[in-house]
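Note that one protein chain is taken out, while the other chains of the complex remain in position.
First chain written, first letter: the chains are A and B, and each begins at residue 1.
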Amino acid sequence: MSHVAIVLAAGQGTRMKSPLPKACHLVAGRPMLGWALEAVAATGPSRTLVVVGHRAELVEALLPPGVESCLQSSQLGTGHATLQAVSLLGTLDPETTVLVVPGDAPMMSAEVLSGLLSAREDSGADLAILTADLADPTGYGRVVRNPDSSVQRVVEQRDADPATLAITEVNAGFYAFAAETLVAGLAALSPDNDQGELYLTDLVGITVGSGGRVLPVSADESVVSGINTQTQLAAANTARRRAILEEWMVAGVAVTDPDRTYVDFRVELAAGVQLYPGVHLEGATVVGSGAVVGPDVFAIDATIGPGARVWYAVLRQAEVGPGCEVGPYASLRPGTVLRQGAKAGTFVELKQTVVGEDAKVPHLSYLGDAIVGAGANVGAGTITCNFDGHQKHQTRIGEGAFVGSNTMLVAPVSIGAGAVTGAGSVITKDVEDGALGLERSPQRNLPGYAAKRRARYRAAERDQPTEGH
Amino acid sequence: MSHVAIVLAAGQGTRMKSPLPKACHLVAGRPMLGWALEAVAATGPSRTLVVVGHRAELVEALLPPGVESCLQSSQLGTGHATLQAVSLLGTLDPETTVLVVPGDAPMMSAEVLSGLLSAREDSGADLAILTADLADPTGYGRVVRNPDSSVQRVVEQRDADPATLAITEVNAGFYAFAAETLVAGLAALSPDNDQGELYLTDLVGITVGSGGRVLPVSADESVVSGINTQTQLAAANTARRRAILEEWMVAGVAVTDPDRTYVDFRVELAAGVQLYPGVHLEGATVVGSGAVVGPDVFAIDATIGPGARVWYAVLRQAEVGPGCEVGPYASLRPGTVLRQGAKAGTFVELKQTVVGEDAKVPHLSYLGDAIVGAGANVGAGTITCNFDGHQKHQTRIGEGAFVGSNTMLVAPVSIGAGAVTGAGSVITKDVEDGALGLERSPQRNLPGYAAKRRARYRAAERDQPTEGH
Partner (left out) sequence: MSHVAIVLAAGQGTRMKSPLPKACHLVAGRPMLGWALEAVAATGPSRTLVVVGHRAELVEALLPPGVESCLQSSQLGTGHATLQAVSLLGTLDPETTVLVVPGDAPMMSAEVLSGLLSAREDSGADLAILTADLADPTGYGRVVRNPDSSVQRVVEQRDADPATLAITEVNAGFYAFAAETLVAGLAALSPDNDQGELYLTDLVGITVGSGGRVLPVSADESVVSGINTQTQLAAANTARRRAILEEWMVAGVAVTDPDRTYVDFRVELAAGVQLYPGVHLEGATVVGSGAVVGPDVFAIDATIGPGARVWYAVLRQAEVGPGCEVGPYASLRPGTVLRQGAKAGTFVELKQTVVGEDAKVPHLSYLGDAIVGAGANVGAGTITCNFDGHQKHQTRIGEGAFVGSNTMLVAPVSIGAGAVTGAGSVITKDVEDGALGLERSPQRNLPGYAAKRRARYRAAERDQPTEGH
């Protein structure tokens, strides 16, 4: 049977006290709405509508092609939100199922949604709802059952009396309606409650009251929990991250401490990868087999090749080749490419720079807009002076070149293949292949200087006190 | 009714094997005694006495104004400690309540103490004690009840027989005495036990024995637990930190992983702050709305302005303005001020330095005792030579100046507004506004140098082997 899906994502999430609409908050690197849309898409709906409201443009920006948005311009409740979507759907076959799900339940799964759909379709019930038994049901609508255990209605927290509040079975906010049941029910909704809003939950009682059948489908709390607070958001992040890591561990990734390892949903890891604690892998990061990552690495949209060793490092849109070494204490900024066996060592920052095979940048260097040839060695303290205060210029270091410590490469400039620069040189003109480029004065030694300096200080001491370092 | 408070903080905490007195150990950045004193103060006692003993001077240093200390010069038990305090209190109204609490129970709350006080005062009992039901009561005094469930006495672990040891209800060590009950009870105490000490717990039995009434007030284990071991101290830290973060999350702070985020009790966070894992905020640190902090930041007594981005950084007594960028890998030492929009980037250390609006110190620099004007750009590798081996001197960089890479600024020295320095220059004399300061020799290129060098090495190779990098 065919079905359409409505995702409710209009809410502000007031209790989160965040400038973002609720559905935009990230869980394991993906907006909550994204998790909902993925699960919904896997059920194969003929159409999917997302109801947007608070800061609608931010929510709409998250919608993949083919998913439609529907604006709820005033926040008048979930029933009102659903009504907006239904009015866009046009005339539906009465037996079509309309799946209505919250946009703020990032642990939902395609399996649970498919189960809800099948339950309605197989039973012919007018409405199937997910319910969950919660240790602490505060904030949720309670499921009131008849003496024969069939569903009577759902009562929102704010409208519930103490006896109803004691019920622990709640409406999880997931519905599979027969289309005619939904349309008829929405028409019968009234804003007769504390908030003057239209509650979708009232459709349970309305459906029952008009002789319809409501089928409860029980689900696990962990799967259907909605996010209303920062604490719940943090817990959802922990749960999703853990689930992601479990899958990677099954696939052969070794994780020293899964509770301290942060891998977002789009990341790809090969079997044999080892992740140490304090690793954050975000975006479209890919790590190859046998790579050892961490402790304390942040990588976004980065590629780490097989057998590479990356620790105490930050990688943004950078590519680390097979067998490379990065860190400890390195920052690879966008456009960095390390070819096989290259090294970006300690206190090294690279930007828009390609480091050739087996070339080394071992310490205390900044290279920007540079191309380093295979096998070159870049001495400690080397800096590309790539910015002249106005624009950026390129530096080229040839294959097998030996750049002396603390060489300033004033771009645009080129060091030839196999060329050498003297330590401490400011290189403003190209150095030919195999040549030495040198900028230096003669060294002078002044004997007895230290004694004279001490005497000078001693004289100065009469005037002012010394300070600590 | 009025009451006075006695806090017992004389203990060494032998099992912690620490040089500090037990009450001085930190929980979420505050000494255990501090947590006790805060809860006590909130009950509004007319006087508060802290009994000190082991390394008394360290404990006394923690006392706020108005809280009195009382020395127990020999460690003769909690009864003896209380006796010292009572002897300082002078004559008390017989109906005054004397609240006696341990100094090593950092999870105690004002609510629980107020409840204990009210319980005694409202009931007119001679003594009210807090009890808790523990899964593992080892180490605590057991509450022995009469067949009618009234309290009979408390038996210390070391004096208990197996049947008594099996009791799981323990004396939590919190007492609200009628003053005359306390005075009379202390007078009746005897050191008739394994340790030859005076136990405050014996006052329960003494009070009962002399016809008094002891009211048990049950409390949650997590609130009254005392700290006797490093393991318990670690657990208390975890619990307090979690409670602090829960409050901030309710206030709108987003926390990626609350179990890996360390926020001390005095820190102030605005709604909309985002904290990544590995963040330690200590002292009087303040973070403004929309700031993103972490991963892996340590900040003590620091200010981070709204919208700032600080990651992989250490901040000590530093001030980061609105919209600033800090890190990855930056150290801001005391006296650092970044004005709005300024940047302290990668491998940058600042000390006693003000960086003006929108000025940038992007990489590999050390600035100490410096003032950087608005909009200035400080090239990679720039260092203020602020220490001459004898004292520190100041460096001034004017507005909009462009300091070339690897400039050595030999302080005292001044770079004028809009001035420029050449890469690799050692600047010992002031550079006027708009001028170029340059210290450099001409570059010489020596063709064929690399081939000669190789030949020299080849000759040397006959004598000795090469080593790895």
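The definition used in the following text is that a residue touches a chain if its C-beta (ideal position, glycine included) is under 8 Å from a C-beta of that chain, and two chains touch if they have at least 3 such contacts.
As the structure is a prediction and not an experimental result, all values here were calculated from the model.
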| item | value |
| --- | --- |
| Contact partner of the left-out chain, one of A:115, A:191 or A:328 | A:328 |
| Of A:277, A:398 or A:416, the one touching the omitted chain in the full complex | A:277 |
| Which residue of A:356, A:404 or A:434 touches the chain not shown here | A:404 |
| Sites on chain A contacted by the missing partner chain, in the whole complex | 246, 249-260, 271-272, 276-278, 290, 295-296, 311-312, 328-329, 346-347, 363-364, 377, 379-381, 387-392, 402, 404-406, 420, 422-424, 440-451, 453, 469 |
| Contacts of chain B with the absent chain, listed as residue ranges | 16-19, 25, 229-231, 233-234, 237-238, 259-260, 262, 278, 280, 296, 298, 314, 329, 331, 347, 349, 360, 362, 364-366, 381, 383, 385, 387, 389, 402, 406, 408, 410, 418-420, 424-429, 431-432, 434-441, 453, 457, 460, 464, 466-467, 469 |
